[in-house]
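Once you've had a glance at the structure underneath, I'll fire off some questions.
Of the protein chains in this complex, all but one are displayed in their positions.
Labels for the chains are A and B, by order of writing; each one numbers its residues from 1.
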Amino acid sequence: MELNNNIKKDKTLNVRDLINERKKSKTISQYIEKMVPHFLKIVTAISILTTCFIVFTLLTETVSFFKQVPLLDFFSGTKLKPLSQNPEFGILPLVIGTLYSSLIAMIVAAPIGLMSAIFLSEYASDNLRKIMKPLLEILAGIPTIVYGFFAFTFVTPLLKMFVPGLETTNILSPGIVMGIMIIPMIASLSEDAMHSVPNSIREGALALGATKLEVTLRVVIPAALSGIISSFVLAISRAIGETMIVTIASGSSKQLTFDITQSMQTMTAYIVEVTSGDAAAGSTIYYSLYAVAMTLFIFTLLMNLFARYISKRFREEY
Amino acid sequence: MDYIDKSIIMKKINTRRWMNGFARGLFFLATSFGLVVLLILIARIISQGIGWINMDFLTGKLSTQVDKAGIFGAVLGTFWLMVVVAPITMFIGVCTAIYIELYMKKGKFKSIIQTNISNLAGVPSIVYGILGLTIFVRLLQLGNVVLAGGLTMSLLVLPIVVIASQEAIRAVPTHLSEASYGLGATKWQTIRNVILPAALPGILTGAILALSRAIGETAPLVVLGIPALLLPFPGGILDKFTVLPMQIYYWTLDSSLTAEYANLAAATIITLLFFLFFLNATAIFIRNKFQKKY
Partner (left out) sequence: MSTVIMNKDKNVSNHHQKLTLAKFKPKQKIVYQTNNLNLWYDDVHALKNINLSIGHQEVTAIIGPSGCGKSSFLKTLNRMVELVPGVRITGDITYSGKNILSKSFSVEELRTQVGMVFQKPNPFPKSIYENIAYGPKIHGIRNKKILNEIVEHSLRRAYLWDDVKDRLKQNAYDLSGGQQQRLCIARCLAINPDVILMDEPTSALDPNSTLQIEELIKDLKKEYSIVIVTHNMQQAARISDKTAFFLHGEVIEYDQTNLIFSNPVDKRTSDYINGDFG
């Protein structure tokens, strides 16, 4: 240590002088320093701009649509015949199709997803959880087109063996497959919510002699309820906006029906059908595309805002 | 003294314990259900498509004849699409995340932007398709070329990159930036030299996951009007193109007429899943390899 003591800082190197020398040429870097936030601000505006673009394009063309088709006819009409001689644009068949497919999906996904979340959060050992959760999340990473293929070429033929009268295109099969697709979403988000319930609360109940099941049902789930509900809402929103599975496996029947063995068209599938048909810009069919997309956009936006609201408003503070 | 009859409790305890065991089994079965379906799905697709995968299929042109059909055009299309999507989303996504996390003051405006971005992440992909159709294909007259598809996809996956980058930046411990400020570094010097390098693995992981979303996404491209059969290979971002998911879509639809098309679709799915697997493995590798202790 004593060896170094005789080094005098000013003799060997005068870093300060070097720094001061460089300072004169620092105007460029000061300029950069000032410009960076402005530049970033402009780039950030793109995200806002995207929203504005979406709302603007949907809104203008939707307005044009409602100049040709009265609002009431659109929302209460039970007949959707865009291509007939006397076209009718009632959105109800599409709404029913969308509701049915989402409902079937939730009937599959809500219980299975929630039970998976309970198992992963409360029952599984840490090691098992570390293996099973990522495996389950693979399901969420598979492209929807693959699910569409699976529903159409595997699940529908399989279901035909049990459900008499099932059409080749029907709403049941894509509904079920969509449910499988959103299981990991519910499982993962609910598990996060349950995982953040502190252990001390569990231990309090366990110490009174409660079983794990009772702790889960009476303590953990109530405490994590906002997160669980918000995961359900997000899953419904995802199901409403899902396109490829229903387009492939549910066909394009615009009949108003409540029979799940029949083909039904969802809002998303309608958009696909109209755009693939090369509707001429300016025609009523072309505008109907935007009206349907607007309805879809508002549906999902409200759902997403609602989910955010629940998980924020009712978040338990521990 | 005995308000509680212990013998009744003991009897009930057995039932409660049995219920707990039953529930445990039920929950396990539920968790396995998803995994079993995953297994069936993969097994089914592989058994159906693996026999159709050979060099001719991977390097051949699309064709109406089942035996001669190849997917090289779609692979190229997917590649060109990534050439557009990757730099655009990385650049805009990281800039946006830096601005929100490091320059914006806390307040109402910031929370509006934040809500806006998470809402954009929840907008159905088909709505982005309509946006792309209206703005890029029709308004800007790009036509249904790679650039139009790529810009649409970029907007679609942008929120994913922004959110992942924000999380990565937030995870950089403040004592690192403090050390830099303490040496007289300016804010931008600190961001560029300390915060971004430390956040890079997280940012890259997010970007790769966003890319894999873009690779598998079909709906927006259907809306843009990507043609069913395209013979010339795309050579740049201004050429017309098709991608793997589009090819799966059309072959699946055609399979109700000719059953063999389903096998072609399955073979294409295997190719697509292989790419996705490769991308995700890269993401995991980056996360493990470059994860730094601070």
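Assume a contact is a pair of C-beta atoms (placed from the backbone, for glycine too) under 8 Å apart; a residue touches a chain by one contact, two chains touch by 3 or more.
Bear in mind the structure is a predicted one, so any value in this text is a computation, not a measurement.
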Revision key, fill the gap. Cross-chain touch to the chain not pictured, restricted to A:14, A:78 or A:168, is A:14
Practice item. May I ask you to list the residues on chain A that touch the chain which is not drawn? Key: 1, 4-5, 7-9, 12-16, 18-19, 22-23, 25-26, 29
**Study point:** chain B residues that touch the omitted chain in the full complex
**Key:** 105-106, 173-176, 178-186, 189, 193-194, 197-198, 292-294
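We adopt the following convention: only the chains that are shown with their structure count from here on.
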Review point. Measuring from the mean C-alpha position of chain A to the mean C-alpha position of chain B, what distance in angstrom results?
Key: 12
Check your understanding: Residues of chain B touching chain A in their complex?
Key -> 13, 16-17, 19-20, 23-24, 26-28, 30-31, 33-35, 37-38, 40-41, 44-45, 48, 91-92, 95-96, 98-100, 103, 113, 115-120, 122-131, 133-135, 138, 155, 158-159, 162, 186-188, 212, 215-219, 222-225, 245, 248-249, 252-253, 255-256, 262, 265-266, 269, 272-273, 276, 280
Check your understanding: What part of chain A is in contact with chain B in the complex they form?
Key -> 29, 32-33, 36-37, 39-41, 43-44, 46-48, 50-51, 53-54, 57-58, 61, 111-112, 115-116, 118-120, 123-124, 132, 135-136, 138-139, 141-146, 148-150, 152-154, 168, 180, 183-184, 187, 209, 211-214, 234, 237-238, 240-244, 247-248, 268, 271-272, 275-276, 278, 281, 289-290, 293, 296-297, 300-301, 303-305, 308
